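For this depiction, one protein chain was excluded, whereas all remaining protein chains were kept in their positions.
Per-chain numbering from 1; labels A and B assigned in written order.
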Amino acid sequence: MDRRKFLKTSTAALAAAGAASAPWRRASAQAGPIKIGLLAPLTGVVASGGKEMVEGVQFYLDSVNSQIAGRKVELVIEDDASNPDTALQKARRLVEQGNCHMLIGNLLANTGLAVANYVKGTGTPYFIPIIAADDLTQRQRIKNVIRVAGYSASAFTHPFGDWALKQGYRKIATISQDYTFGHEQCGGLAQVFTEGGGEIVQQFWHPLNTADFSPYLGQLSDLKVDAIFAMETGADATRLIRQYASFGLKARTPLLAAMNGTDQSVIRTLGEECDGIIAAAHFAEGSDNPVTQKFTGEYEAKYGKIPSLYGFSMYSGIMWVAEALEKIGGKVEDRELLIDTVLKTELTGSPLGKTVRLDSYGNPIYDVQIRKVVKRADGKYWNVPVTSYPNVSQFWTYDPETYMKQPPYSRTFQGIKKT
Amino acid sequence: MTQATVQPVRIAGMTGGAVAVVLAVLAVAAALPLVLTNYQIGLATEMLIFGVLAMSIDILAGFAGRTSLGHGAIFGVSGYVVVYASAQAGLPPLAAFALGVIAATLVAVVFALLAVRTSGVYFLLLTLALGMIVWGICLRWTQVTGGENGMRGDVRPAWLVTHQAFYWAVLTAAAVVSYAMWRFVRSPFGLTLLGIRDSESRMRSLGYNVSLHLFIGFAVSGFFAGVAGALYAMFNNFVSPSTVALAQSVEGVLMMIAGGVGTLFGGFVGAAAIIALENAVSAYTERWQMVLGVTFILIMIFAPEGIIGMLRAMLARKKR
Partner (left out) sequence: MNTFQLLNGLTFAALLFVVASGFTLIFGLLRIVNLAHGALYLFGGYIGFAVATRTGSFVLGGLGAMAAIAAIGFVLDQGLLRFVRGNELRQVLLTLGFAFVLNDLALVIWGGDSFTVPIPQLLRGGMRVFGVFYPIYRLFVLVTGIVVFAALWALLNHTRLGALIRAGVDDAEMVEASGVNIRRVFLVTFLLGSALAGLGGLMGGAFLSLYPSADAEILVFSLAVVIIGGRGSLVGVGVGSLLVGLLNTLGQVMFPEFAYFVIFGPMALLLAFRPLGLFGRAAST
């Protein structure tokens, strides 16, 4: 059923039933549909990512005919407009008016944090495949907020730092968007890299939506470094990659990127300037793993574009919840049971071609691919794995309790080892 | 001035008829939580909060002739201080609330110091620029404001946690400040502002200190915007740079205009109309921004005096 009609009929039904919340209403809902509230930025700065999030969820639901554990699934989609105030308002609408059994989605960390703060009070299960703020699964854990099929920001840059050392790099400079996601990704790389003897020569932080990178590129080109790590997402990534090439830096210094920078959502509008950029990620759409190939091929056939992180993560996320629901006979009303089951469920059908499970803090454990942007036969660019780090935890090789004693990564704390 | 005719009896400055209307409206408003769902009560609460914001903008726009595009920043600063005081400094809710309102008033004072000598479009642009500076600070001063991520906390006192209780608290606050604003604009000071709106040069030649009056008017306007901002922080338990952004100021101005510039209570009407429209439209389409833009254009062309303004005009025509 399409979301508009759903909202209309549910409001009418509620009005007819009156404001009294009676036990009989809950009982009859047991046999009714599973209502999932999907929050995504359909307008605003990250609108293109939001659209793919919706596609990823719909791709999964279409593949199972919108049925999970014998119950129909009703998907209600709301636009968070890339804005936390709107995200809160829509979350309220989904939970209080739409009576959704669970919420899933959001892209920008600040929208996710706002909604997480809200569901802390209502107890609604909230699944965040895309939001990567570390603390939501570490120090400031909220019980009913689960990062299914997601990742914490520093999880992939820890092994990336190790790989950089293995390439013989000894001096790296970083440039990053100045917000938590950027701080955490850079921190992960910096900590492992410096603990292995490397040096972070300088770090540049710029506000989100920087149109002109020339001031930073000017300074970067003056540095003597073995590589430059750029943590960029969305339009910033597009611009940085282009300007990096146009200023001649591409020819001189290898560019290492956060996986968001070489994600399909960025590189599909780029040309040779993105060729050869290396990133660390769990997902590489050009992988020769047969399950991944099938997923990528079918997605491309249906939506006319190679799947990005957004489509892949939401697809895996909703699949995870579905697998958990199958285990409990579709009893989505029992929140405690649902949350516990999700935490114990292993994702067997993952497009990664390998079963994924959650650690005891609710964060997935992945094989991290070091992947490279290469040109396909048809001229499009995609990411192909070069090497792999198996079973990487969000704590890398550190002991979790010790790791959590160090402060969260920030501009002032980058985990850099003092020499 | 001699009083040759008998003046009607006035209670708290209002005629008997007006008091009856006000009590009726308050009674209906207070009864709403008994028939609305939790979500709808939340919407009504928002309408009250933004109504207060729109009214505060109207004090300057309608009564002093100066439209500000910086009130979103004043509103949002109050929210930031309230959440910070509550979540970071651990202060009790009432103290946090008071600090928020004071902070907003201070910001308004700073804006006023710079803006009183301008008018019209320049006033608009100056308040816009000042609002952007505030937004820039909230966005970049991550240590204090949390930067992009904003700040969250449990700001409401325990006895206001439910939808109903909070609504009644907001209703009470809104009623009190509306009354205060109404008395303010009808006071001799308010009449002076009207005089300034109509002809600054005349007021000056009559010996009024125009700048001082505008300054005080701006500060008072900021005070009430601060009250709205503090209530909003308690409503959401969350604040972020988007709360102080230009879009917030624009929305406030739009609500004021939709209700009717210079009608004061039109602020509630405008806020209710815009929020209800947004809720209805976004259930059917993502094109809310386009609808908002078209609404803005249509109002500017066909109904610049707003809903209440139009109603007044219709009533005036009927009387003739």
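We take it that a contact is a pair of C-beta atoms (placed from the backbone, for glycine too) under 8 Å apart; a residue touches a chain by one contact, two chains touch by 3 or more.
The model shown is predicted, which means the values in this text are computed figures rather than measured ones.
**Q** For the chain not shown, which residue from B:T37, B:T67, B:T192 or B:T263 touches it across the whole complex?
**A** B:T67
**Q** Looking at the whole complex, which of A:G56, A:G234, A:G286 or A:G362 touches the chain that is not displayed?
**A** In the complete complex, the chain left out is touched by residue A:G234.
**Q** Looking at B:I11, B:A95, B:V161 or B:M290, which makes contact with the chain not pictured?
**A** Per the contact definition at the top, the residue touching the missing chain is B:M290.
**Q** Of A:S63, A:Q167 or A:S214, which one is in contact with the hidden chain?
**A** A:S214
**Q** Since one chain has been left out of the picture, which residues of chain A touch it in the full complex?
**A** Chain A touches the chain not shown through residues 43-51, 178, 205-207, 209-212, 214-216, 218-219, 221, 234-235, 238-239, 242-243, 246-248, 265-266, 268-270.
**Q** State which residues belonging to chain B touch the missing partner chain.
**A** Interface residues of chain B facing the absent chain: 67, 114-115, 117-118, 120-122, 124-126, 128-130, 132-133, 135-137, 139-141, 246, 250, 253-254, 257, 287, 289-290, 292-297, 300-301, 304.
By our rule, only the chains that are shown with their structure count from here on.
**Q** Tell me, which parts of chain A touch chain B in their complex?
**A** Touch residues, chain A against chain B: 4, 7-8, 14, 19, 42-43, 78-79, 83-85, 88, 90, 92-93, 96-97, 109-110, 113-114, 117-118, 121, 133, 178-180, 207-208, 411.
**Q** Name, in rising order, each residue of chain B that touches chain A in their complex.
**A** 34-40, 42, 139-140, 142, 147-150, 152, 236-238, 240, 242-243, 279, 282-284, 286, 288-289
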